[in-house]
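All protein chains but one are shown at their positions in the complex.
Note that the chains take the letters A, B and C in the order they are written out, and that residue 1 is the start of every chain.
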Amino acid sequence: MLEGRRGAVVRVALLLAAIVVLPLVVRPVVASEIWIFSIAAMALNLIFGYTGMLSFGQATFFGLAAYTAGLLMIHWQAPLLVVLAAGTLVGALAAALIGYVCIQRVGVYFIMLTFGFNQMFYFIAYKWTSLTGGDDGLPGIPRPPLALGPLGIRLDTSVRYYVFVAAVFLLAFYAMKRVVDSPLGVIFQSIRENPGRAAAVGYDVKRYKWLAFTIAGGFTGLAGVLYSMMFGIVPLESISWIISGDIVFMVLIGGIGNLYGPLLGAAAFKWLSETVSIVWERWPLILGVALVLVVLFLRGGLVEAFARLREATAGRGAEA
Amino acid sequence: MKDGGILRTEGLTRDFGALRAVNAVGLEVRAGTLHSVIGPNGSGKTTLFNLISGEIPPTGGRVWFEGRDVTGLPSHRLPHLGLARCFQRTNVFPKLSVYENVWVAAFSRRRPGALGFVRRTTEFAEVDAEARRIVDEVGLTHKVAARAETLSHGQQRALEVGLTLASSPRLVLLDEPTQGLAPEATQQMTRLVQSLAGRYTILLIEHKMRIVMSISDRISVMAFGELIAEGTPDEVRENRVVQRAYLGGRR
Amino acid sequence: MKNVSRRRFLATTAAGTALLRAPALATAQAAELVMLGIWPFTGPFADVGPLLDRGMRLAIEEWGNKVLGRPIKYITRDSETKASAATRRMEEAIDSEGVKIVVGPWSSGVALACTEVSKRRKVFYYFSGGTEDIAGKRCHRYAFNWAASPYTAMHVVIDNYMKLNPTHKRWYLFVNDYAFGWSVEKYTREAGQRYGIEFAADRMPLGTREYSGFVSKAAAFKPDVLCLLNAGQDVIVSIREAHNFGLAPKVAIVNSWGIGTEDFLQLDPKTRENLWVGTNAYYGANTPVAKKMTEMYQAKYNAPPGYAPCAAYGMTRLTLRAIEKAKSAEPADIVRALENWETQDWPGRVWVNPKTHQTVRDYFLLRCKKSDQMKHQFDFADIVAVSGQPLMPDTINECKDIGAL
Partner (left out) sequence: MNLALLGGAVLNGLVTGMLYALMGVGLSLILGLLNIPNFAHGVLYAIGAYVLVSASKAFGFLGGAVAALAVVAVLGALIEWGGVRRLYRVHPDYILLLTFGLSLILTEAIILVWGPVGITFQPPALLAGAVDLGVTTYPKYRLLVMVVTGALVLACYLFVTRTRWGAIIRAGIEDKDMAAALGINIRRVFTLTFAAGTGLAGLGGALMAPVRGLLPTMGLDILPFAFVVVVLGGLGSLPGAILAGLLVGVVQSLMTAIWAPGADASVFALMTLGIIARPQGLLGQR
C-alpha cells in the first residue's frame, strides 16, 4: 500500500505513544508479551495477510528458536545479542527447510503440511526430554545483560526487560516496514491477489512464497527468543499448535494485510488473557465468540472496525 | 533469429485425455508484424496461446522464440526472454491499485539483485516512470489510484493489456482484448492495438472479422485444433477452405 | 486510495484499555498478609485443585484467618497444570496483590517453573511433590519441599513390600514422562537393586487415556508386580485397564506415590483387590495433628482427607507456625525460622533440613482391604508400614549450595 507521507508519520507517532503508555495501562510483563507476540503476528501477517498463505504452524519456529536460545544460554552462557541472532537464524533456517516442502502445495494441503510439521516437532520436543525437558519445559534460563560496548545493562526487572523488548520490537517493526515497503511487499500482494498472473508477468511464485515464509520464520524466531527470557522457561506449549492458533487469532482479530492490524490483535488477545482470565476462568470462550463474530461480520478485524467507527463519527464523505 | 521468424512452432500438440485440443500446429510469426489467429470457438486458439506462453506444457512438438527453444519453460521465465501475454478472461490484481498492478509487472523485468529489495518501492524512479507511461498509454490515467476491482469491464481489459506491456516485451500475445466490450470501447481498444503494431510484434486472437481484416499483416486460421490456412487478409478472405470452416459443414 | 489517518483510533485503544485494566495496582493495606494458593483447576490435575484449596483454607480457618494479629487474605490462581500459565499467573499475583507466600502447584513440572519465579522475586515458596529437584538440583533459599524425598519414599515402599513378598522379582513400571516420574523411577530402581528385582518400564505422557498398548506389553513381560509411577487420572485408568485385560488382581499393583483416599473412592472394591499404595499422607495416621485435621475435614466434607488436602493443610500450617516463631511474615524470616526446625506436625515428627530445605517426615505404605474386611465405608486399607528412614545421603543429593537470601 503506497500511502501519503502524512498518514505514515501520524501512525508512527501513535505507535511510539502506545509503547510509552502501554506499561501504565497493563503490567509490564503483559506489555512485553504484547510486543513479543506482535512480532510473531507481524510475521504471520507477512505470509497470510500479504502473500495469502494461511500457515497453522508458526509455533514450530517460535518454539525451535526459544529452545535454541535457552540451550545456548544455559549450557554456554551465550551473550544476549548472540542469542537473539541465533534464534532469528534458527527460525529462518527452519522456515526455509520446512517452507520449501510446504509451498509445493496450496490451499488445504499447505495448511495441513504446516500443521503436520508443527505436530511433528511438538512430539519430538515432548519426547526428547534430555534436551528440551519434555512436558516440564526448559527452566533456568537467565536474562544476560545487554552488552553495548563497555557498559552492560542489566535486564532483571520486568520494567527494564519491557524497555528492551519494546526496543527490539521497534527494530523488528521498522525491518518489517522496510520489507513491506520494498518491492517485495507489492510482489507478495500480487501473489496473494492472483498467483497465476504474478507468474505470467515474470515472478517465480514458489520462490517468493518461500522467501516470505523464510523471512517470517526469522521474525517468529526472534519473538521466540524474547519469550524464552520472559519467565526464564521455555514451556512445551511454545512449540504446540495452540500457540500457532493464538498467532492466527491475533492476525485475524487485528486485521490482515495491514502492518498495524497484528499489533492491535496481539494487544487485544493478551489484554483479554490477562484481565479477563482473572475474572472468569472460561475466558477462552470470549476469544471464540470474538473470532466467530470477526469471521462472519468484520473480516477486516479491529482495523476495519475503527475505520468504520471513524467514518460514522466523521460523517459522510469527510475523507476521500 | 534464423529467417526473420521471431516465433516459430513445429508440430505443437496438446491432448486433454482423449481430446486433442491442438494438433501439430506449425506457426511462424515475423518480427514487427501484427499476426492474427482466428477460428470458431473451441478451435484451440487459447490453448495454443497457453502452450506458447508456458501456461501449460505441450504433449508434443517444439516452440522457438527468437531462435531459442522455449518448449515447456515455466510461464514466469518467458517475460524475461521478451514474450508477454494477456488473458482472455480478465486476470489482474483486484485489490491493488491500477498503478501498483502495472508497477509490479514493470518491476519484474528489472534485475534488482539482493540489495534491490532493501530500497523502498518509491525509490525506483525509472520503474515509476515506466509504469506511469503505460498507465497513460492504455488510457487509465484518471484511474491510476483506483483499486483494479473498482474498474469497469472495459477499463480492466485496458489494464490487462497494460500489464502485458509493462513486461517491456518484444512479442505480445493478445487474447481477445476486445472481448465483451461495448462498440465505443472496442474502437478505443482497436486503436490501442494498432498503436502497438509498430513497436511490438503482436500475435492477436480476435473474433471480430472487421477488426482482424483491417489491422492484421498476416492471419492464421484454426479449426478443430489444426491450422487450416495462413496468409494475408485478402488471401484468407478468398480461401474456400476457410469459408467452409466458418460457414459450417465439415471439411 | 483512502488516506485513512489513524490519529483517533490508537488513542481510543489506549484510553479504552485504561478503564478496564486489572484491579488496582498493589495498594493492599500493609497489615494484610496475602497468601497465594496456585492450584490446578484445569488440565490433567483439574480434579485435585479443589481438594488442595480445601486443605489450605482449613489451616487458615484453624488460625482464625489471622496471624500475628494481621488478617490473612487467601487468594488462588489456576496453574492449568501448565508451566507457562502458572508462571504468568504467579508473577501477576505477586505484582498486583503483593503476594509474599506461595503454596502449590501440585505438578512437579509446573513447580520447577514456579520455583524460578520465587527465586527471582524472592517470595517464600512451599511445594509438595515427587520431584527431587526442588530440594535438589534446583534448590534455592526461598523454596521448600513438603513431601517425603522420593529416595526415602521408594525405599519405604520396596523394603516393606519385599519383606512380605520376597519372591516378587519381576516388576513392570508405568512411568509418567515428566520430572515426577523420572525421580520416583530412579529411586525405585535404586531401592530394588538390593533384592535383585528385574525391572521393565514404559514411559507415557501425564494425561494418557489409552493404556491398552502398555498393559498388553506389561502382560507379555509376565510380571509379579505392576508398579504404577504415574499420577492423576492415569492411575485410575491404568488400574482399570489392568483388570479389564485380566492382568490384575492375579498380579499385584503397587502405586508407589499415590494420593490414597480420593483414588480409593473412585475405584470399586473389586478393582482395589491386591492393590498396594505408598503415600505421603493417610488419614489413619495416629498422631495428634493428623487426628484433629481428619475430624475437622470429615466434619466439613463428610469424607476423610487424602494426600492432596493433607499436603496443602500441612504446608500452610507449618508456614503459619514458622511466622509465629519468627514473629514476622517477611519471606527471609520465615525461611530462617523453618531451617533446621524439628517439631510435631502433619503427619508426625517433622524436621526441615537446612542444607536442602527438604521436610524430613514419615512415608506410608498401605495395603487395600478386601471389601468384607472393611469395618466402615472409608476403612480402605491397612497401614503396612510408616517410616521416615532411610534418609537420603548428602553425598548423592544434588543441592550443593542453597544460596543466600
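What we mean here is this: a contact is a pair of C-beta atoms (placed from the backbone, for glycine too) under 8 Å apart; a residue touches a chain by one contact, two chains touch by 3 or more.
Just so it is clear, the structure is predicted and the values come from calculations on it, not from any experiment.
Taking every chain of the complex into account, the omitted one touches A, C. The missing chain, though absent from the display, is touched by one residue of C:Val237, C:Ile323, C:Leu338 or C:Leu365; that residue is C:Val237.
Contact with the chain that does not appear here is found for just one residue of C:Ile72, C:Ala113, C:Met204 or C:Cys399, C:Met204.
The chain that is not drawn here is touched, among residues A:Leu15, A:Ala85, A:Ile111 or A:Ile278, by A:Ile111.
Chain C residues in contact with the hidden partner, per the touch definition given at the top, are 41-42, 44, 46-47, 202-204, 207, 209-210, 212-214, 216-217, 219-220, 232-233, 236-237, 240, 244-246, 266. Mapped onto chain A, contacts with the missing chain fall at residues 54, 101, 104-105, 107-109, 111-113, 115-117, 119-120, 123-124, 126-127, 241, 245, 248-249, 252, 282, 284-285, 287-292, 295-296, 299.
Rule of thumb we're sticking to: only the chains that are shown with their structure count from here on.
Of all chains, the one whose CA centroid is most distant from that of chain C is B.
Computed from the mean C-alpha positions, the centre of chain A lies at a distance of 42 Å from the centre of chain B. Residues of chain C found to touch two or more other chains are 1. Shared interface positions of chain B, defined as residues touching 2 or more other chains, are 97.
Residues of chain A touching chain C in their complex: 1-4, 6-7, 10-11, 14-15, 17-18, 21-22, 24-27, 29-30, 126-127, 129, 134-137, 139-140, 156, 158, 231-233, 235-238, 260, 264, 267, 271, 274-275, 278, 281, 302, 306-307, 309-310, 313, 319-320.
Residues of chain A touching chain B in their complex: 2, 178-179, 181-187, 189-190, 193-194, 196-205. Residues 53, 55, 74-80, 84-85, 87, 91-97, 99-101, 103-105, 107-109, 112, 116-122, 124, 163, 166-167 of chain B are the ones that touch chain A when the two sit in their complex.
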